[in-house]
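With one protein chain withheld, the remaining protein chains of the complex are depicted in position.
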Amino acid sequence: MKSIDIQIKSSALSLEEQLAFVSDEASGGINVFVGNVRNQTKDKPVIKLEFEAYIPMAIKEMELIATEALSKYAINKISIQHRIGTLLPGETAVIIVVGSAHRDDAFRACRYCIDTLKKTVPIWKKEFFEDGAVWVAAHP
Amino acid sequence: MKSIDIQIKSSALSLEEQLAFVSDEASGGINVFVGNVRNQTKDKPVIKLEFEAYIPMAIKEMELIATEALSKYAINKISIQHRIGTLLPGETAVIIVVGSAHRDDAFRACRYCIDTLKKTVPIWKKEFFEDGAVWVAAHP
Amino acid sequence: MEITITAFGIAKDIFRTSALPIELEDNSSVDMLKQELERRFPELAKLKSYAIAVNETYAANDVLIKPADTVVIIPPVSGG
Partner (left out) sequence: MEITITAFGIAKDIFRTSALPIELEDNSSVDMLKQELERRFPELAKLKSYAIAVNETYAANDVLIKPADTVVIIPPVSGG
């Protein structure tokens, strides 16, 4: 049975679908991280975000993170999906779902996945303000 | 605006509903814990579980946990719902959803809530096996 | 005074009822209630722990019980 689900989508993510993939009767603890677009960055109102990805490599890197998580933690299944394109405040950019027999590993693995994703997966976010736009984290 | 949602239900929980309560444009990171019924305990197949609660006090204790979490962590909203009655393997007993501007506090607060709930909230679980039943954690 | 102890979980099985009437001296403390319960139901002492809630709040051993209080025995919880 497949234990990893990795997707990059240009339409809305579905937590329900990812939860259904991860849920099984051996997993008593499921931890979920949902990353949404905030309406401000450092008190400046955000109008919209644009995400772009180097898709084949982003998929590979996300698979690598999921594989690493499965080997480092006692978890059963993992789903990582990231959205690309234009997103408005309140919309969901990323969902990670991790299922484990016990909750400690579910929490730790989910945290590992989002922390690592933000460091290694080739996806870029441009924030649009009323007076311009910036590529997030590009400069020191 | 109400920042705490606490419920004990005898019907199925709805992650979608809890996520909608917690989601707002100020929360970029949402952490969710879903506690499901496992199909085994120490390798013994579990047929079903029965949850009972001292409802008014359980609600109070869950509210206390949510209030504590809001004061200890930089989080915006929190939803804790627990199901009671008969549950089969794979069904959901508890869902905790925590929304925060940044993910670190969402993870830590959600973990605090489930850990504390398991210690202080007057809810009891009876596990039914093929050859009998036990109240979980009752004896040393 | 006579009070009624409400029981949940395994305490209900030990008492064989969810509402146990019990005769206590006036101004008895939670600790005195526990001693009386353990005298009548030695099985209680075998539990991992148990607490007494008075008016929907965990009560320390020195809390005094009044006739109108809602008194509930809380065996080890196992929610989640």
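When the chains are written out, they are named A, B and C in that same order, and each has its own residue count from 1.
We adopt the following convention: a residue touches a chain if its C-beta (ideal position, glycine included) is under 8 Å from a C-beta of that chain, and two chains touch if they have at least 3 such contacts.
Bear in mind that the values here come from a model prediction, so they are computed numbers and not experimental data.
In the full assembly, the chain not pictured is in contact with A, by the touch criterion defined above. The chain omitted from view is touched by exactly one of A:Ile6, A:Leu19, A:Val32 or A:Ala53, namely A:Ala53.
Checked against the hidden chain, the listed residues A:Ile6, A:Ile75, A:Val98 or A:Ile114 yield one contact partner: A:Ile114. Remark: the residues of chain A touching the chain excluded from display are 35, 51-54, 56-58, 60, 82, 93-94, 114, 117-126, 135-140.
Convention: only the chains that are shown with their structure count from here on.
Remark: chain A and chain C have CA centroids separated by 48 Å (rounded to whole angstrom). Multi-chain contact residues of chain C, defined as those touching 2 or more other chains: none present.
Residue positions of chain B touching 2 or more other chains, listed in rising order: 35, 114.
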